[in-house]
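Take a look at the following structure, please.
Heads up, one of the protein chains got dropped from this complex, but the rest are sitting where they should.
So that you can tell them apart, the chains are marked A, B and C in the order they are listed, and the count of residues begins at 1 in each.
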Amino acid sequence: MADFLLAASGFVLLMVAVGLARILRGPGDADRMMAAQLLGTGGIAALLLLGAATGEDAVVDVALTLALLAAFASIAFVKAARTASRDEAATGNEK
Amino acid sequence: MMEALNAGLALLLLALAVWTIVARDAFAAVAGFIAYGLLLTLAWVQLSGVDVALTEAAIGGGLTGALLIGAVGRLRDTEATARVERPKALTRALAALVAGAVTVALALCVLTLPDPAPTLAPDVAANIAATGVGNPITAVLLAFRAMDTLLEAIVLVFALIGVWSLAPDRAWGGRPGVRHVADPNGILAYIARVLPPIGIIVGMYIFWAGADHPGGKFQGATILAAMWLLVMMAGLTDAPPISRAWLRIGLVAGPLVFIAIGLAGAVTAGAFLAYPDGYAKPLIIVIELALMPTLALILALLLVGAPQRTIQR
Amino acid sequence: MNEATLFALCAVLLVGAGLYGLIVNPHPLRKILAFNVVGSGVFLLLGAIARRGAGAGFGGDPVPQALLITGIVVAFSATALAVALLLRLHDAAGSVTLASEVPPKVEPDAGSR
Partner (left out) sequence: MSVALNVLTVVAVVAGAFFFLAGTVGLLRFPDTLTRLHALTKADNLGLGLVVLGLLPHVGSVLAGIKLVAIWLLVLLSGAVASQLIARATRQRDPNA
């Protein structure tokens, strides 16, 4: 069972890692943010599977912290994007 | 199986670090760095440092990302200028040479590390009973190396003073950062009302668990700070003016309690920061309880930044 | 290779990559990022050394692990201070260049506001 959970953890990690190609390709900031978000969820899943495989209970607390702060970076991103677009409108610049 | 997972993790870390360095667009670099912080959390778990993983998850996954994203948004117009300043090929080659030399030297050190490795783990195990706490990290942080933790709390206060001192004269004493505006019935205001109560419970839980399991005041305080910042970002509350007395008292209360208990130890137990027999655990809990609100205030306000708005009376 | 050596070597490469970026990237924010990569490499190295010191029933030597927690928090405060300095420089000067002579403005760049 432990081997199966470990393999599943590795698979999920591999999947979201492939998804990280979106950070490289973009094209928009939102796409990059989404790749980071997918890695966040996948990281939580991989962490839980890893914790179950190794029997380390405290890993659940790490996942809980990550889950609680999962939206934090995205919210900061949206706030920053809004400020930036207001600046652009003011100076007449185009992205 | 585990080896393959670790090797993959290490490769991913390296790839993301390289991306953070070479990416053309600053936002792309920051997004890469956020992902990097997340994978670092997994690496800490693999290195049996669950306490460290918890800290990295809270700080690397939450606060650092928000700080850098905010900065990128405001510095967007400076990127084109910086691209022109890219150093010449010769400089880059020299830099690569220096970095390569440092890497090789460090790698040689790593490969010739003494075996068996020196360790203080048996000493910690032998003395942990005297502190009354079950988590060895907490015992190190608040008993065996309490001086480090005290100085760290003071460094954090100094960092915040440093940030505040960047205020223009007219804004000194005013509110830091920008006033966030958001639709009070929108989705952002919704999450800023729903998440903080849960976050406070989780933060207190992580803090409380820290006595015997991975967790502690740093991790708990970071979560509390993130929740406060969320409410600020949703425009539901504003950052307090930095001249407020309660704020200033709150910022030094934790270190002061720590120092007071340390001085009391000098009288009752014979050394600064020593605890009298049998009182170690309650005193550690008092210090942690006093430090946590201070840390939460400092971590949140560090992220908010320097005062920018003049005081309106 | 055990996980301590693996992550120690990974850490060494992270330090090297970060150092290169710190020297080569002209934008101060990118320098802050690169510096954080160096810092995390040093932390990871210390973490690997802690792992090597496992014993007495602990998965790693708790003393370096406790220092790591302190280090991560202090690194965050230093990053926040650096970012605040940078934003203030931007507000005051309209640019964030570190060059000794100010280079010509490049479009599309309205600069100061």
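Here, a contact is a pair of C-beta atoms (placed from the backbone, for glycine too) under 8 Å apart; a residue touches a chain by one contact, two chains touch by 3 or more.
Note that this is a predicted model, so its numbers are computed, not measured.
Colleague: Under the definition given at the start, what are the shown partners of the omitted chain?
Modeller: Result for the missing chain's touching partners among shown chains: A, B.
Colleague: Counting contacts across the full complex, list the positions on subunit B that touch the omitted chain.
Modeller: Residues of subunit B in touch with the missing chain: 187-188, 190-191, 194-195, 198.
Colleague: For review purposes, identify every residue of subunit A that touches the missing chain, sorted by number.
Modeller: Within subunit A, the residues that touch the unshown chain are 1, 4-5, 8, 11-12, 15-16, 18-19, 21-22, 28, 30-31, 33-35, 37-38, 41-42, 44-45, 48-49, 52, 57, 60-61, 63-64, 67-68, 70-71, 74-75, 77-78, 81-82, 85, 95.
By our rule, only the chains that are shown with their structure count from here on.
Colleague: Would you kindly say which chain has the C-alpha centre located farthest from the C-alpha centre of subunit B?
Modeller: The chain lying farthest from subunit B is A.
Colleague: Could you work out how far the Cα centre of subunit A sits from that of subunit B, in whole Å?
Modeller: 19
Colleague: Give me the residue numbers in subunit B that touch at least two other chains, ranges are fine.
Modeller: 2, 46, 72, 74, 77
Colleague: Quick check: what residues of subunit C touch more than one other chain, meaning two or more?
Modeller: 108, 110 - these are the residues of subunit C that touch more than one other chain.
Colleague: For the complex, give me every residue of subunit B touching subunit A.
Modeller: Residues 1-2, 4-5, 8-9, 12, 16, 19, 25, 27-28, 31-32, 34-35, 38-39, 41-42, 45-46, 50, 53-54, 57-58, 61-62, 65-66, 69-70, 72-74, 76-77, 178, 180, 188, 191, 195, 198-199, 202, 206, 209, 213-215, 219, 223, 226, 229-230, 233.
Colleague: Touching subunit C in the complex: which residues of subunit B?
Modeller: 2-3, 6-7, 10, 13-14, 17-18, 20-22, 26, 29-30, 33, 36-37, 40, 43-44, 46-49, 51-52, 55-56, 59-60, 63-64, 67-68, 71-72, 74-75, 77-87, 91-92, 95-96, 98-100, 102-103, 106-107, 110-111, 113, 117-122, 124-126, 136-137, 139-141, 144-145, 148-149, 152, 155-156, 159-160, 162-163, 166, 216, 218, 295, 298-299, 302-303, 305-306
Colleague: How about subunit A: which of its residues touch subunit B in the complex?
Modeller: Touch list, subunit A to subunit B: 3, 6-7, 9-10, 13-14, 17, 20, 23-24, 26, 29, 32-33, 35-36, 39-40, 43, 46-47, 50-51, 56, 58-59, 61-62, 64-66, 68-69, 71-73, 75-81, 83-84, 87, 91, 93.
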